[in-house]
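Note that this complex is displayed minus one protein chain, with the remaining chains in position.
As written, the chain order gives the labels A and B, with residue 1 at the start of each chain.
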Amino acid sequence: MTTQQTPYRVLIGKPGLDGHDRGAKFIARALRDEGFEVIYTGIRRTAAEIAATAIQEDVDVVGLSSLSGAHLRLFPEVVRELKDRGGADIPVLGGGVIPDEDIELLLKEGLNAIFTSGTPADTIIQSFTTASQQHRDHDAQK
Amino acid sequence: MTPKSNALLAGLKNHDPRAIGRAISAVENNTAEAAALLSALDRDLIDNVLVLGITGPPGAGKSTLTSSLIRRLREQKKRVGIIAVDPSSPISGGAILGDRIRMMEHALDPDVVVRSMATRGRLGGLCASAGAAVRIMAASGCEVILIETVGVGQSEMDIVRLADITLMVLAPGFGDDIQAMKAGLLEVADFLVVNKSDMAGAEALCMDMEQIFSAKEEESEIKRVLQTVATENMGISTLLDSVDRFAHYITANGIKEKRRDKALDAETIDWVIEMLRPKFIQTMTECSEKSDPRVRAQELINTFKLQ
Partner (left out) sequence: MSTNKKHSDWQENELSTSLNRFPERKEEFTLHGDTEIPRLALPENINDDYLEHLGFPGQYPYTRGVQPTMYRGRFWTMRQYAGFSTASESNKRYRYLLDQGTTGLSVAFDLPTQIGYDSDDPMSLGEVGKVGVAIDTLADMEALFADIPLDKISTSMTINSPAIVLLAMYIVVAEKQGVPADKLRGTIQNDVLKEYVARGTYIFPPKPSLGLITDIFQWCSSNMPLFNTISISGYHIREAGSTAAQEVAFTLANGITYVQTAIEAGLEVDHFAKRLAFFFNASSNLLEEIAKFRAARRLWARIMKNRFEAKTPASMMMRFHAQTAGSSLAAKQIDNNIVRVTIQALAAVLGGTQSLHTNSRDEALSLPTEDSVRTALRTQQIIAHESGVADTVDPFAGSYYIEQLTDAIELAAEELIAKIEQSGGVVACIEDGFIKRQIEQAAYDYQKQIESGERVIVGVNAFQIDEEEKPELLRVDPMVEEAQVNSLQNVRKQRDEPEVQSRLAALKETAESDTNLMEPIIDAVRAYASIGEICSVLRGIFGEYRD
């Protein structure tokens, strides 16, 4: 929660063809209730669209959701697209139907944190807050 | 000018999306770079940009209309900026900035510059820094800037001040809302767009609106009540043509300049208040007068020797 400083801005999006947005929408609202400004980009977005939007909106964090098993391909692609557009400093968090053994792979590919289904919302929001704070601090130092 | 603001300025000139995004954040968050940056912007670009305000009640199809306008403007090869404003929660201070969803088809077009902004406590339907964001976008080469606002009742007055031309979007079936709005915004809006005009009640709504806008229509000889079906891209070209003609009209007889001057004054006062607010809040506890707000206010002002 940001009291003195300006609100953190996050992007929540679903890359790929998966249309199940219940979880993503809940997290978006929960983040809003914690004082975040949430840019919700909806379903069926390409990695390029998500990254371009994140850059334009100058977000502090990008949150991705996928329930179709395509996370190994798509999440790292978002990280790559962000990098290509000068946004390598923007942390990317991911969640959805993701088996434990994929988590390490994704973290190696540059994801900041991964949440499997059933993770309490509080944990997720804490992660967003920490990542946003780190991003702001990093920015201030530049 | 610090190196940081120099870098941002250079980025704006190069139409670099990252620089534009960061520059807008800088003015939104009123960082150290903001003032330097704003004073260094290209004034010609700012003077020549056309700012269109789009407002209206929820459900009238503003976002869809905005998207259609963007498409058409892009066909005309114009570089377009969009500011989409959504309300901040008065309780948490957060916001869902959801207008963006309707504009995702333009996400990869480098000549469509979008920024979603939250009202951040302002009641006027726009955030305090929308004006500054407009200037940043203009300085980065945007020729037309669309501002899409929250659109709830009387509180759209901000948009009218900030925009060169204001479009009010309605749809058939908003009977009660229109009655409430007549008092305020309808009188100051430049155009009335009846969207979803394929629905029953569109004709009747148009006729009602034409009565209200008849004086303006006569004066400028431009039709001000227009019909669209944004989902089918109908009426968009006509709307843009009329807006274009109106833009020439207000430029030619100095109306645009007057509006801009007024807006500048109003925004200046806004900023004075914004900048003084934290100081006043801080000092308020030291006031000897505890009960009457007006008396207390006078005391605060005296403290700051503003008399």
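Definition applied: a contact is a pair of C-beta atoms (placed from the backbone, for glycine too) under 8 Å apart; a residue touches a chain by one contact, two chains touch by 3 or more.
Owing to the predicted nature of the structure, the values given are computational and were not obtained by experimental measurement.
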item	value
Touching partners, among the displayed chains, of the absent chain	A, B
Residue in contact with the excluded chain [from A:Arg29, A:Lys83 or A:Arg136]	A:Arg29
Where the missing chain touches chain A, by residue	16-22, 25-26, 29-30, 42-44, 46, 68-70, 72-74, 77, 97, 99-100, 116-118, 120-122
Residue numbers in chain B that touch the chain omitted from display	59, 101-102, 104-105, 173, 199, 231
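Operating definition for what follows: only the chains that are shown with their structure count from here on.
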item	value
Residues of chain B that touch chain A when the two form their complex	4, 16-18, 20-22, 24-25, 28-29, 88-89, 91-98, 100-101, 104, 107-108, 113-116, 118, 120
Touching residues on chain A, where the partner in the complex is chain B	1-2, 5-7, 9, 28-29, 31-42, 45, 48-49, 52-53, 55-58, 85-87, 142
